[in-house]
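Every protein chain but one is kept in place in this view of the complex.
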Amino acid sequence: MEWEVVIGLEIHAQLATRSKIFSGASTAYGAEPNTQACAVDLGLPGVLPVLNAEAVNMAIKFGLATGCTVAPRSVFARKNYFYPDLPKGYQISQYELPIVHGGEVLVELEDGSSKRVGLTRAHLEEDAGKSLHEGFEGVTGIDLNRAGTPLLEIVSEPDMRSAKEAVAYMRQIHSLVRYLGICDGNMQEGSFRCDANVSVRPKGQEEFGTRAELKNLNSFRFIERAINFEVERQIDVIESGGQVVQETRLYDADRNETRSMRTKEEANDYRYFPDPDLLPVEIVEADIERARAELPELPDAKRQRFMEQYALSDSDAGQLTASREVADYYEAVVEASAGEGKLAANWVIVELGGALNRSDLDIADSPVSAAQLGGMLKRIADNTISGKIAKDVFEAMWQGEGDADAIIEAKGLKQVTDTGAIEAMVDEAIAANPKQVEQYKAGKEKLLGFFVGQVMKASKGKANPAQVNELLKKRLSD
Amino acid sequence: MSLSNKEVENIAHLARLGVDAQDLDSYASNLSRILEFVEALGAVDTSDVEPLAHPIDMAQRLRPDAVTESDQRELFQRVAPSVEGGLYLVPRVIE
Partner (left out) sequence: MSVHDKTVAELSAGLAAGEYSSEELTRAFLQRIQGPGNELNAFVTLTEERALEAARAADRRRAASQAGPLTGVPMAHKDIFCTRDVRTSCGSRMLDNFISPYDAHVVEQLNAAGMVSLGKTNMDEFAMGSSNETSYYGPVKNPWDTQAVPGGSSGGSAAAVAARLVPASTGTDTGGSIRQPAALCGITGLKPTYGRVSRYGMIAFASSLDQAGPMARTAEDCALLLEAMAGFDQRDSTCVDQPVPRYSDALNQDLAGVKIGLPKEYFGEGLDAEVARVVDAAIEEYRKLGAEFREISLQNTALAVPAYYVIAPAECSSNLSRFDGVRFGYRCENPQDLEDLYKRSRGEGFGAEVKRRILVGTYALSAGYFDAYYLKAQKVRRLIRDDFLAAFNEVDLILGPTSPTVAFNLGERADDPVSMYLSDVYTIAVNLAGLPGISHPAGFAHGRPVGVQLIGTHFDEARLLNAAHRYQQVTDWHTRAPEAFA
């Protein structure tokens, strides 16, 4: 039988606010345990939540960027369950009336086609704390610094049909929230993570199969693997006559398998009801307009602009706008190079991209700054160095040897454009290789390359190749 | 509405509330009596009525995004039953 995979994702994006969603404690990552957990975050008796305006603003921005409807009235509800990292015994979330709902994103797939993925809703909620098991005998330590960090839970429609589509969708949302500046997207620190609802059905069947919810997916690689594992598992279960059980499964990256979570979710009845400590959130047109005015240029618009403004191909523009960091870097390079859009695109995508890849670095951690790279491109454009020499200059900058100008100066890489000097080297090359001259004159014109090589070698690569070409042609035809 | 002891046990589990076995009968009968009493609500037609969660019609006030709290761990953990290295300790959680 042929099976169709059905996937929906619930993405949790930590909002990049300074303070928590319901308290004035800091959200900074990495503090000593429980030093950023105030009375509200700890759920001490008598303390009350007050909603952070910026969390609301960020949710509105996300809604606007994805064509969602921003609810004029949304309600916070309590999700009740007991767990040590959940101090109040309930999580403040949104249930029946989320802050935004009903949008969509267009996801670009590997084959260049694009796919529409519907967004059911996105709602605000508070994060839980962390349980630490290491270093204790028979006990678990609870750190509540993360408790109360604002989350935007982004719920997709079950529109994805493969693990690859799911990853592409998640990358798209990842890029978007970082574009919007509402989430730092740091997956290692848990700022961006997701649960996947996965089911299979016989191809052509209308109704969905029973789904399993996969938890703990905190890297793009894991999602793809976890979903693929889960799909195989479900097909195996069905094909060997069994039934898929609706349950929550935990992905174990070390073993590359998913397994049933027995304890935490057992008999869950969350008893949602409106939080009586919080009033309905009312969002008026002016709030939406304010958020709209703060919206940055979004990926699609930026891509179009790059194509027009810098005369880039669709593919180059797409690569350069895939993340806001790369796009910003690229534009800074263009500016520093005094407008070398095309050249900058090549260098950012090919040379810098390759170097970053080899060193497994993000563009934010690039040893070569945009200003440095732009400065070097300027020297290519004004013929101070050739593209070939530029690679050496780039390598030197990568090693931290300074700016392009300093390196060119220090290493004497300046291109030779003095016609007299080049003429001398050309004459020398011709004189030293009479046999080749004869062959060339007899019609073997591809030997020109040989002569160019000889001259470049003699100049230690610094002769201007265009000039060398021109002079050689002239002399050889004499 | 009459609750069985088994139902009381289930609710008590949801609420993580230890109830002694010998008290189950009395909880079951008291809870049944209370539920019977509140069933009077069923008599009134509320088909066109919106639920009322707050007595005052007000919208949520928003707080500016500013860090106003400083570290008070030492003060807060003075009332904690079990802490070590700044962490609250609980019996081992198995995931």
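Chains here go by letter, A and B, matching the order in which they are written, and residues are numbered from 1 within each.
Assume contacts are C-beta pairs under 8 Å (C-beta built on N, C-alpha and C of every residue); 3 or more make two chains touch, one makes a residue touch a chain.
Keep in mind that what you see is a predicted model, and the values were worked out from it rather than measured.
Q: Of A:65, A:152, A:166 or A:278, which one is in contact with the hidden chain?
A: Residue touching the chain left out of view: A:278.
Q: Just the residue numbers, please: which parts of chain B touch the chain that's not shown?
A: Where chain B meets the chain not shown: residues 3, 8, 11-12, 14-20, 23, 27, 30-31, 33-35, 37-42, 44, 46, 49-56, 58, 60-61, 63, 72, 75-76, 78-82, 88, 90-93.
Q: Pick out the residues on chain A that sit against the missing chain.
A: 39, 42-51, 78, 80, 82, 84, 87-90, 142, 269, 271-273, 276-279
What we mean here is this: only the chains that are shown with their structure count from here on.
Q: Averaging only over C-alpha atoms, locate the centres of chain A and chain B and give their separation in whole Å.
A: Between these chains, centre-to-centre, one finds 41 Å.
Q: Provide the residue numbers of chain A that touch chain B in the complex, in ascending order.
A: Of all residues in chain A, those touching chain B are 17-19, 23-26, 32-39, 42, 44, 50-56, 75-76, 82, 84, 131-133, 136, 138-144, 250, 261, 263-264, 267, 269, 271, 274, 276, 278-282.
Q: List the residues on chain B that touch chain A in their complex, please.
A: 13-14, 16, 53-54, 58-69, 71-73, 76-77, 82, 84-95
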